[in-house]
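Every protein chain of the complex appears in place save one, which is left out.
Right, subunit A next:
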């Protein structure tokens, strides 16, 4: 599973970090950091994160 975040869209809402804390985190400066190749066990949470992103910046491939 590949996780892509369109940083031109992302506005650091941090909703993804609540939905999938293993894949997405907000760093000290409030910027998003994420795992681009998370384990398959994270799929449900990652899909959830993509759904709740207010600006729909997250893409999940295969």
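Simple rule for what comes next: a contact is a pair of C-beta atoms (placed from the backbone, for glycine too) under 8 Å apart; a residue touches a chain by one contact, two chains touch by 3 or more; residues count from 1.
One rule holds in what follows: contacts and distances are computed from a predicted model.
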### Message
As a check of understanding, state which of "ABC-2 type transport system ATP-binding protein", "Ferredoxin reductase", "Fe-S cluster assembly ATPase SufC" or "Cobalamin biosynthesis protein CobW" is the UniProt name of the chain not shown.
### Response
"Ferredoxin reductase"
## Note on the structure
Across the whole complex, the chain not displayed is touched by subunit A residues 9, 11-15, 17-18, 26-28, 30, 47, 50-52, 54-56, 59
